[in-house]
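Excluded from the complex is one protein chain; the other protein chains are retained at their positions.
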Amino acid sequence: MRKTCIAIVLVLALIVSAMGIASAEGFYEGKTVEVIVPWKEGGGADVACRLILEYVKAELNCNITVINVTGGGGSIGLNQLLSGDADGMTLAYIANTDTNGNIMLDGVTYGLEDFAPVARFAADPHVIVASNASGIKNLEDLIAAGQDGKTLWGIGGAWTHWDFLKIEFEKATGTSYKRLVYDGGATAMTDIMNGDCTVATPFVSEALPALDANEAVGIAITSAERNPQLPDVPTVAELGYEGFESTMWRGFAAKAGAPEEALKEFAEAVGRACGNAEFIEKAAKAGVTVDYMGYDDFQVYFAENHEAVKAAYEANKDQ
Amino acid sequence: MKMKKSMPDVIISIVVLIFLGTLFVQVPAIPEISRGFPLGLLIIATVMTLYLLIRNLLRLKNEEAVESKVLEQAKTIVPYCLMIIAYIWLMDKLGYIISTVVFMIVSLLFLRLKNKILMIILAVALTCLLYFVFTNFLGVVLPRGKWINIAF
Partner (left out) sequence: MADILLGFTNVLQPMNILICLGGLFVGVLFGALPGFSATMAVAIFVPFTYVMEPGAALLLLSALYCGGVFGGSIPAVLVGIPGTPASAPTALEGKALVRKGEAGRALHHVTLSSVFGGALSAVALLICAPLLAQIAKMVGQPEQMMVAVFGLSVVIMLSEDNLFKGVMVAIISLVLATFGQDPVQGFPRFTYGFKELIGGFSVVPVLIGLFSLPEVFKMLEDPHGKMTETGTVGSMKLPLKEIFGNLINGIRSAVIGICIGIIPAAGPDIAAFMAYNEAKKASKHPEKFGSGAVEGIVASEAGNNGATGGSLIPLLTLGIPGSAPAAIFLGAMIIHGIRPGPTLFSQHASVVYTMIIGFILINLLMYIVGMIYCKFGSLILYIPKSILATTIVVLAVVGTYATSKSIFDVWVMFGAGLLGYLMQRNNFPTSPVALALLLGTNMEQSLARTLTMYEGRMLDLFSRPLFTALTLFTVFSFVYPLIKMKLRKNKKAKEAAELKEQ
């Protein structure tokens, strides 16, 4: 009797679970996905990720938890992604320079092949700002100040996109500045406002409060087009350096080997979220420049970007 | 067991000195620009530890050995440490639920809780309570076992 009971229960359980699989429409539906953000809570990356994921969650009908694993220029969080299973249930935020970790950061072993790129959702420009105390009012002044290599240029972290923007700008304009390393754009802004630092390159959201109140001077923006939040700040390109564009793109990646179907599903959900009017409005307010790139395009872009950053690093690593 | 009063400090100083030594070995690899701060601290730390060592060595000569409970206490503390080590190690392999239930039962047995029924109820109930609070309410996915895993 008891055996029959157990058998029936087992069969029922099997049927229920089979139905469960059959009725589930997507890979992620009803599951809990973890997204590792390797930067601290409240920073530019964190704000952007939490915002988009809130909408991705609704698209996938799943649960998403964001974990901030900070330190090591993002390498602690990415190592954590790579030490887990390639089951597609864990993703991480990734940006321009991360795939070159093994050549740029001592002690880091991961590289391009370790990641499975998923999608890009934003490409944020930097605003080049100068302190009021410096007397720098426009790009000409800035270039003039960059002749002796003594003007302080605050960057938000060692060997991330911040450093590359500085290098790209110096190359384009034939200048050089003294590198001053902060832990984030907001910290650098503080020192711009009190005049301790001369030039900095925060993201739009980080620069807005100070620019609104005339506590700093907006010199130029590094995207190809002007930013709707800062319509009065010209682009570097329109000031005579045609083709100059340097943005920090933001995307998601999984561990290499994760099921492609799942990643495609995630990428499509990111795409739908990027088309959501409510999200676009919130993102604009947060200073996030939405710029979606789907799964297939992103595969190509990811590899190209890797080579470009690698070349830039190799050429400038002795600075 | 009998032990001189300054003996622990002597042992600690020596261990700390060895530790600081392993750090000194790694100093030359650091880029010059960021070497000064840790190196300065290392030197101060070494001087202070050496001072502590010498002071206690001098004291050691004139001291009488006194009764110490170290060995008796070690008899409970060392096994308990091993249990915690096993718990953390197993958590990675068996997942949160199994390892925690097992650890709680073993720990309560070791600490001589008399009521066996209470013990099992407590172990299972607390484990599950924590599991639900963490996963559903706080949004933390607890360790998934590498070998086997039970999850809800």
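Couple of notes before you dig in:
For reference, chains read A and B in written order, and residue numbers begin at 1 within each chain.
Keep this in mind: a residue touches a chain if its C-beta (ideal position, glycine included) is under 8 Å from a C-beta of that chain, and two chains touch if they have at least 3 such contacts.
The structure displayed is predicted, hence computed values, not measured ones.
For the chain that does not appear, the touching partners among the shown chains are A, B.
If you put the hidden chain back, the residue from A:G88, A:P125, A:G251 or A:G287 that touches it is A:G287.
Considering B:I14, B:L58 or B:I88, the position touching the chain not shown turns out to be B:I88 (whole complex). When the whole complex is considered, the residue among B:I33, B:V66 or B:I117 that touches the unshown chain is B:I33.
Among A:M189, A:L263 or A:V290, the one in contact with the hidden chain is A:M189.
Even with one chain removed from view, chain B keeps its contact list with that chain: residues 8-9, 12, 16, 20, 22-23, 26, 29-31, 33-34, 37-38, 41-42, 44-45, 48-49, 51-52, 69, 73, 76-77, 80-81, 84-85, 87-88, 91-92, 96, 100, 103-104, 107-108, 111-114, 122, 126-127, 130, 134, 138-143.
Against the chain not displayed here, chain A makes contact via residues 34, 40-43, 46-47, 50-51, 53-54, 66-73, 75-76, 79-80, 105-109, 152, 157-159, 178-183, 186-187, 189-191, 193-194, 196-197, 205, 208-210, 212-213, 215, 282, 285-287.
The rule is simple: only the chains that are shown with their structure count from here on.
With centres defined as mean CA coordinates, chain B is found 37 Å away from chain A. Looking at the complex, you find that chain B touches chain A at residues 135, 139-141. Within the complex, the chain A residues that touch chain B are 32, 34, 63, 65.
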